[in-house]
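Read through the structure below, which is laid out as structure tokens, and then see the notes.
Only one protein chain is missing from this complex, and each of the others stays in its spot.
Moving on to chain A:
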Amino acid sequence: MSRQSVRTRTAVQAVQDTSIRLERRGADVAGEMFRAVLLLCIVVGIVMLGTLLAYVTWRGWPRLDLNLFTQMPSSINLDTAGFLPAIVGTVWIMVGVLVTVVPLGVSAALYLEEYANNDRWWNRAIEVVIQNLAAVPSIVFGILGLAFVVRSPLALGPVAFAGSLTLTMLVLPTVIIASREAIRAVPSTLRQASIGLGATKWQTVWHQVLPTSVPGILTGTILAMSRAIGETAPLLLVGATTFVQFLPNGPFDGAYTAIPVQIFQWVVRPQEEFRVLAAAGCLVLVVLLLLMNSVAIWLRARFSPES
């Protein structure tokens, strides 16, 4: 069936459905009601978002003090307990994610956009695998990290870098997909001019394509990092301990925890004080993510082709 026939069929169907009503115009009551229902659909989500933010702020406000950022977690001194080890742990984890996922993701995107011949079945297979990987449940990555990174063959043990590698695998598809879009948006005239001047394929990619697509790649990377920062489930499996009373020595040594894992541990405890701490932690996490997302959105708007 040709592409034209689908469009034509849809259009003809629309004409047949609508032409009967052309005689009686007047006030379009059904149309207005439909519009109201649609508006309601979008408002549901936004009202819930507002409620969530208001609730977390209201509950967490009393404990949003300096102690939260500078103190160790405690189950005795709840009024001054903080989550400093979780902040340090999250920093270590995210540095590990950043240095592994960016080279890997951008390289994969360059291969798929600049070098891969789409007539080859293996290149199409790689694309399907990446798409599927993007929708694999995060806890499955936790199982993978537990089996391969914490235990043999990598056998890193429950250290921060094991968490990093697990999250890297989790957000790799996000970085690849975003980078591919950025690379695809580079005008082909740029490549042709470069190659016409005698540059090799890689010189063209390295000196022309990559610098031009940096804003898009950066946006995708920030969004991927903001997803990784909020992930809890996979870290529970790869050894992020819920109660760490000391600072981790580095990415390869000692027990670690992360901000969402610490919040999770506070949520499961029934006492009121822990709920307040959890709310304060949620607030910190949400503000951090809002900042990261704003930077990404700003970058996208600043460098989008329309502006």
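The rule is simple: contacts are C-beta pairs under 8 Å (C-beta built on N, C-alpha and C of every residue); 3 or more make two chains touch, one makes a residue touch a chain; residues count from 1.
In this text, contacts and distances are computed from a predicted model.
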Chain excluded from display, named as in UniProt, from "Hydrogenase", "Amino acid ABC transporter membrane protein 1 (PAAT family)", "Na+/H+ antiporter subunit D" or "Phosphate transport system permease protein": "Phosphate transport system permease protein"
Residue of A:11, A:99, A:190 or A:214 touching the missing chain in the full complex: A:11
Given A:144, A:178 or A:217, the one touching the chain that is not displayed: A:144
Interface with the undisplayed chain - residues on chain A: 3, 6-7, 10-11, 13-15, 17-19, 21-22, 28, 30-31, 34-35, 37-42, 44-46, 48-49, 51-52, 55-56, 59, 103-105, 107-108, 110-112, 115-116, 119, 125-126, 128-133, 135-144, 146-148, 169, 172-173, 176, 195, 199-202, 204, 223, 226-227, 229-233, 236-237, 242, 260, 263-264, 267-268, 275, 278-279, 282, 285-286, 289-290, 293, 297
